[in-house]
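Excluded from the complex is one protein chain; the other protein chains are retained at their positions.
Then we have chain A:
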Amino acid sequence: MSRPPDHFRPPLDLRLTQENLEDLYDNAPCGYCSCLPDGTLVKINRTLLEWLGYELTTLVARKCFQELLTVGGRLHYETHFVPLLLLRNQAREISYLLRRANGTRLPVLLNATLVRDTNGQPLVVRITLFDITERRKYEDELLRARGQAERQGEDLARANDQLTRQNEELTRINADLDNFVYTASHDLRQPINNMAGIFAELKRTTPFPDPEADGMVRMFEDSLSQIMATITGLTEVVQLQRQAVPTEQEEEVVALLPVVEEVVSALRPQLEELKGAFLLDLGAVPTLPISRLSLHSLLYNLLSNSLKYAQAGRPPQVRISAHLENGAPVLTVHDNGRGMDLERHGRELFQLFRRFHPEVPGTGLGLYLVNRLVCQAGGHVEVASTVGEGTSFRICLPR
C-alpha cells in the first residue's frame, strides 16, 4: 500500500494531543503498576484492577506484587526476577500467572524497571503486564510437545541401550558356542579314532562266521566315516569362522577367478565321473569383498553340492557367474540338479545339521557354513529352486 499524498491526509484532530495523562495510564491497553522495592503495591492502573477483579483499596499498601503470583511463580520471582532487577535495574519478558480475586489465573508477560533515588538506592519498581492468554495456550502446547519429544528420546535411548546389551550378550553366546563346538569336536575325535583303530584291529584278528557279518561290518564302517566327516566339518566351521572375522582396518578383497579355478580343479574327478561341466562367466566382477578362505570354502560347498545332488540320469551342468547389481557384486551358482521344495524346507535351509536328501551322504553343515561366511562378509544368500529342474544360489555381497 502506498502512502497517500500529503494533501489527502485528514486534518489532525486536536483532541488527541490533549489526551488526559491519567486516562492514558488508567485505561492503557496493558496492566501497569508500581511497587516499593519490597514489592508493596503503591499504584495500579484500572486495566490491571479489572483483569484481577480487585478494588484499588484492597491492594495499595496492603499487598505485595509477588502475592498476586502463584506460589511457583513467586519462587521464580524471588530467585530470578529480583536478582535481575537489583543487578540490572530491569527485567524483561518474564512470564507468570496472576491470581485473580475469583481464584482464576491470568497468564501475563511482564517487563519491569527499577527506579533508584539520587543516592542510588532502589526507590520504586514499575511493572507493565500484557495479557497473553491465547499465546500461552500455544506455548503450553509447545511445552507439552517438547516434553513428549524428550520422553520419547529417553525411551529410544533406553531401548537402544537394551539392544546394545542384548547384542553383546548374543556375541558372547556365539563365541561360547563356537568354543564349545570346537572343544566338543576336538574331544570327540580322539575316542572315535580309537574306535576306528580298535575296529580295524578286531576285523583283522577275528573271523566273523555269521554270513550277515560282512554287511554289518560295512554298516559300522559307514557310520564311523559319517561321524568322522561330521566332526571334521564342525572343526572346519569354527576354524573358518575364526579366520574369516575381518579386521577393521583392512577390508579383504580376493580375486575371484583363481579361487573358482582352484575349487573346480579339486572337484574334477567327481565331475568327470558324472560327465558334467562347470560353465564360468566371471568377467564382470574380477574381485569380491570377502576373505580368500571364506570364498574357497563356500564355493567348495556349493559346487560339491551341485554335483552331489545332481538329477539321476542327467549330467550336471553348473553355471558359475558373477555380475554387479546396483554396484554390488552377486555371485551365482546355478545347477540343473534335483532341486528342493523351498515351500517346505526353505526356512530350515541354512540351519545346522538340517538335511533334505537323506539318500545322499552328508553332514548338514555345508549350507550352514556358506550362510554364515556370507553374513560375516556383510552379505546375504538368496535361493531359488524347482524340484526336478535345479537350484540357484545367489551370494550377494556389499559394494
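Details
Going forward, a contact is a pair of C-beta atoms (placed from the backbone, for glycine too) under 8 Å apart; a residue touches a chain by one contact, two chains touch by 3 or more; residues count from 1.
The rule is short, and it goes like this: contacts and distances are computed from a predicted model.
Of the names listed as "Transport permease protein", "3'-5' exonuclease", "Alpha/beta hydrolase" or "Phospholipid/glycerol acyltransferase domain-containing protein", the one that matches the UniProt record for the absent chain is "Alpha/beta hydrolase".
Only one of A:79, A:118 or A:326 touches the chain withheld from this view, namely A:79.
Residue A:96 is the one among A:32, A:96 or A:278 that touches the chain not shown. Residue-level contact of chain A with the missing chain is found at 37-39, 66, 70-80, 82-84, 86-88, 90, 92-97, 122, 136, 139, 142-143.
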